[in-house]
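Selected chains only, in their assembly positions.
To keep things simple, chains are lettered A, B and C as they appear, and every chain counts its residues starting from 1.
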Amino acid sequence: VRQVVMAGRASAPALPVSGDRYGLSTVGLSYPFAAAIAKGFSDAAARAGATAVVLDAKGGVQKQANDIDDLVAQQAKGIAIMPIDSMVAQGWVERIGRRGIPVASVAALIGDPRTRDVRDVYPGLTALVSQDEVSAGEAAGRLAATLLPKGREARIAVIEGAAGYPEVEQRARGFRQALDTAEVRYRIVASQPGNWSSEGGEAACQNILTAQPGVDLFFSEADDMVIGCARAVRAAGSRARLVGMGGSRLAIASIKAGAVDGTVCFKPEALGALAFEALRRAAHGEKADERFLTYPIPAVTRANVDACVGQW
Amino acid sequence: MSGQDWRRIFGLREAGVYYALALLIAVLAGIAANRGLPAYISGQNLGNIAYQASLVGIMGVAMTVMLITGAFDLSVASVAALAAAVLIALAGQVGFPAAAVAALCTAGAIGLLNGAIVQFVGINAFIVTLGTLTAVRGLVLILTDGRSLMVERPEVLAQMLAFESGRVSAFWVLLVIGAAVLGYALARRRRVPAGIGGVLLVASAAFAGQDFTLAAPVLYLALFTALVGFVLRFTVVGRRVYAVGGNAEAARLSGINVNAYRIGAFALSSVAAGFAGILFACRLGAINPTALQGAELTVIAAAILGGTSLFGGAGSVVKTVVGALLLFTLTNGFNILNLGANYQGLIEGVVVVAAAAIYTVGAGRARLLKGAAA
Amino acid sequence: MPILELQGLTKIFPNGTVALKGVDLSVEPGTVHGLLGANGAGKSTLIKILAGALEPSDGRIEWLGEARSWNGPAAPRAAGIATIYQHVPLVPTLSAMENILLDRGGMWRADAAARAKVRAVLADMGEPFPADTLVQDLPIGKRQMIAIVAAIAADAQLIIMDEPTASLAGYERDNVYATIRRLKAEGRTVLFISHFIDEIMALTDAVTVLRDGRAVLDARTADLKETDIADAIAGRSVAALRRDRRDRNFGDTVLDVRGLTAPALAPTDLTVRAGEIVGIAGLLGSGRSELLHAIFGSDRQARGAVLLDGQSVPRRTDEAVMAGLALVPEDRAKQGYVPLLSLADNIALGDDLSLMQAPGRERAEATAAIERLSIKVRDADALPTELSGGNAQKVVIAKWLKGRTRMLMLDEPTAGIDIGARTDILRLVRTLADEGLPVLLVSSEFEELIAICDRILVMRDGCVVSEVDPATISETDLILAAGGSRVEFSEGMTA
């Protein structure tokens, strides 16, 4: 009878209890990017015959702290953290480390993101599995450099995420560095938050276009915002070019349709899988020489958009 | 018309939110001009603000009715996201109109459920709609499986985009509404504010000219506001809505079916949220699971800035829309002036309190004392 | 055949209170039928059942010869019964006119015909209130009038009035009397509840007296004397309140008010000596409540000096209470008690200055007060909302019957209180004064003022216009002094 009940649960959300348990604490599973990381993590676990315990911090640091306590209490074999806040997460890494559980960081580094280089992995971490936000910004900047008008100072507007997120500054920093390296003459005429959402990006671009009708290029720090921004640009009859970041399915579709000029291709599922593998190896006592794990993050345009499969 | 009536109508208490909006726009226009930016008060920019405020406005109008009946709905943003998800999920198979109807029905069903639980089980509306806020967002997650959904069929997508991004000549809209309001003002003497409103509308039609167009959501907002405002102001149903919120016991003893009105308000709120969700989904033909998260507080803030009482019995839908415009004018101003993101929160909070202060202080000490007692 | 007949009507509230224990009542068409009874006798409960606002636990209602059972208040309205409730339920955020039209169906708010009809009724009644003012801006007396107008405008065959005159004074009462007569002349039936036996004698054709949920007297008014009714209400014989002519020696000046002014109050000086009862007479809206609130410090716009035993009292209610001032406000539900606190807690609210609550002492005090004021209630843990109107009023008075009170101000303390309790309360006030407590008493019952006051100040339009000696003035002269007309009054009472 028990078997029948368990079989009946196959479609139920909970994964069957089998093999070792590996935990992933995400920032929030209603964010598609995080959900895709979780999918990569769970799929990899399933392939390895382990159980993935994926927790949803719903965007709250405090909830994430609780989640990590719960994972420790459940004696997970390895814990991956997708930290909501990099500085705050330092304490968690140490706390988990004291229990001897391997811990990896996914999608963001641990430590002060302003001073610590992403490749300088925080002591105590088994692995840091991430794209480098600054170099992602650089990829976007290099792409932008090719789109800007030549022979005059280009006017650029940056659509930031929201105040208080370190990526906001990192991506913008990389973006500017690449433009500087490319020796483009440019001026950032506006830098406004789009709250990571399409409607926020649309409103910000609409409003910026009112104040600065001659903007040549909008750099949106996330794909959702670039899509909204594209609508605003089209509605205002502006000729501004649009560069996003993230490689979401929607952005890929928009690039194919010609509404957006380019984006930077992130692969969250790959991140999840890499993190799981790193933890599994560490749990089985294998030593790894490289603790920073990443994957190539190319900028894509309409010409090479097929190289990027939207994973979120 | 006596001097006292004039003072009342143009006094801060009645017209405070209009003054607050006008003041904000004037300040922003002044700063923009001072910095050598393009004219702030342009048809284009004002149209943008109206467009950005339209979804919150539509939900705010229904929320106002809700608040007037003395209840509360925190679930609107989740319901809007659910309607959007249903639309996107179904549109590919059944086409846009059928999917839109399904989305509205889903939203309406949740409204009825909310209302039934509040009225028949008797649980506080705050906790019920907080529960449905969470539960409905959960449904959105289940429906989207935590990923962004998009409409794949291009002809359906085109239909949806057309529904949302059509533009109408503002000239005719303003002229027709203005004439209607003026006509009303003339038909009954003593209706000075309506008369002024009508004149303003017709004047702005002439000012804007025939080239200036409005986005479809703005038109939908205007129509919905006019309809709800009309029902509240001129029909017996409207009177009963105010009575249910002002004193439910008095309403019941007057033979009004309080349950029906309250549940109806929940349904209206959810259907309006569903419609806002449809407009949202039609913007991009796509939806992500976190869409519109947190919008409920903006919606309620718009209504309360417009002077609607949290305790029921008083409120005006037009002022709610003005409240929403005020909130979005503020972000528009931040963007135009390129104010640093870190400073926006502080300024926004202060402006919201100051705007509310304008008419509260205007209402004078007498009401203050009563208000303190209430 | 009676228009309305009740048989064995019973009501048991969920908390176990048996409010009606099988009441029989029959009302003849075209008559004014009086319903009387002590506070808590079950009058309001009875009429709420008739109006469909409460469901009876048992019994039978026959309306126009047909057995009916209402489900909700809409049915009796449709059948031609209009009701004025004791605690007038109005929508504060709507205008008086909208409130009157609240039960109308139809399509448009601005239904011209309905409005015209209401305006006609208003004109008939001498425009008792501005129709377009929001109800929340009207004082309690005007609100009472709104309910009366609403019931009359509803064009019903039976009009039930639960203490319609309790918060009214002078000419407004006369208005109501005239209206009732007109209704009767039109062939309508009125079921009239009141604690004023003179009203009952003058107006009604038949009376029923309830006591403890039973009808104890049912007779034609013409066959009864006032004392019969009073005794039936109280279940004992009630001695009429009469002025005792003893000469009193008052102590020193306790309350000294100098140049006190407020928006609705002209600069006022007055003094009250220890042991003295100073009455304040005036018409509705003459500023009597305003004066008391100004003295108490609860009107923050009031300016001027208030001295208690020579000490200046700061203009704040907490300071006033500390100094020993006490005010029993006129609107008990809105200003008097806290509905979610028990009687013991409500009564304790006025005196606690200590840090800790003292449940034992407080309960004992509350129980003593319940005894002393004969409050009809289960025990001191009951909530004020479970009480009948008059009993709730007594709780508010009980709050201030403390040793610490050095100056007692009462605003319409007997409004809605039955004849037995009224005499008790007035005797109590007299006793308190005789023990040295100075009292300021506002009342629209001039008879009461004359009976127990040592001096009466007359107010008109926010001004103290004269001071009269109750020992020498007659009731009609006092009414004249307050600005009411003697002719109207005597017509009102006797015609």
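Assorted remarks:
The criterion applied here is as follows: a residue touches a chain if its C-beta (ideal position, glycine included) is under 8 Å from a C-beta of that chain, and two chains touch if they have at least 3 such contacts.
Just so it is clear, the model here is predicted, and its values are computed rather than measured.
Chain composition of the whole assembly in this file works out to A x1, B x2, C x1.
Just so we're on the same page, only the chains that are shown with their structure count from here on.
Computed from the mean C-alpha positions, the centre of chain B lies at a distance of 45 Å from the centre of chain C. Chain A and chain B have centres, each the mean of its CA atoms, that are 34 Å apart. Taking each chain's centre as the mean of its C-alpha atoms, chain A lies 71 Å from chain C.
Multi-chain contact residues of chain A (touching two or more other chains) are absent.
Of all residues in chain B, none touches two or more other chains. Within the complex formed with chain A, the chain B residues making contact are 32, 37-38, 40, 42, 44-45, 48, 51-52, 55, 137, 140-141, 145-148, 150, 165, 280, 283-284, 286, 288-293, 328, 331-332, 334-338, 340-342, 344-345. Partner chain B is touched in their complex by these residues of chain A: 28-32, 35-36, 38, 160, 162-163, 168, 189-193, 197-199, 202-204, 206-208, 210-213, 224, 227-228, 231, 235-236, 248-250, 253, 312.
Looking at the complex, you find that chain C touches chain B at residues 51, 53, 72-74, 77-78, 83, 85, 89-94, 98-99, 101-111, 136, 300-301.
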